[in-house]
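Left out: one protein chain. Kept in place: all the others.
What follows is subunit A.
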Amino acid sequence: MLNMWLMIFIMFMFGNMIFVSKHKHLLIVLMSLEFIVLSIFFSLMLYLSMIENSMFMLMVFLVFSVCEGALGLSILVSMIRTHGNDYFQSFNLI
């Protein structure tokens, strides 16, 4: 069971790394976010399987994550409609 947690941890970390580092296409960022969501889904399933009568929480989480994915894709579509591409290299902290 423990190596499941290790795998989840690795998935989560790599999803974060890709989210942080790949800033050329917005689609990559959104896909990394989905990957992170997937790892959290898996970890949530592993966790909730140990608690009786509470697997329904997973379904709630799934609904919310799908909404989030849909919102992200709609932002991508509107950005493509305004800018013509999905490059977003101009992010500065200031």
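Annotations for the structure displayed:
Convention: a contact is a pair of C-beta atoms (placed from the backbone, for glycine too) under 8 Å apart; a residue touches a chain by one contact, two chains touch by 3 or more; residues count from 1.
We take it that contacts and distances are computed from a predicted model.
Only one of "NADH-ubiquinone oxidoreductase chain 5", "Phospholipid:diacylglycerol acyltransferase", "CHCH domain-containing protein" or "COQ7 protein" fits the UniProt record of the hidden chain, and that name is "NADH-ubiquinone oxidoreductase chain 5".
Considering the complete assembly, subunit A touches the hidden chain via residues 5, 9, 13, 16-17, 19-21, 23, 91-94.
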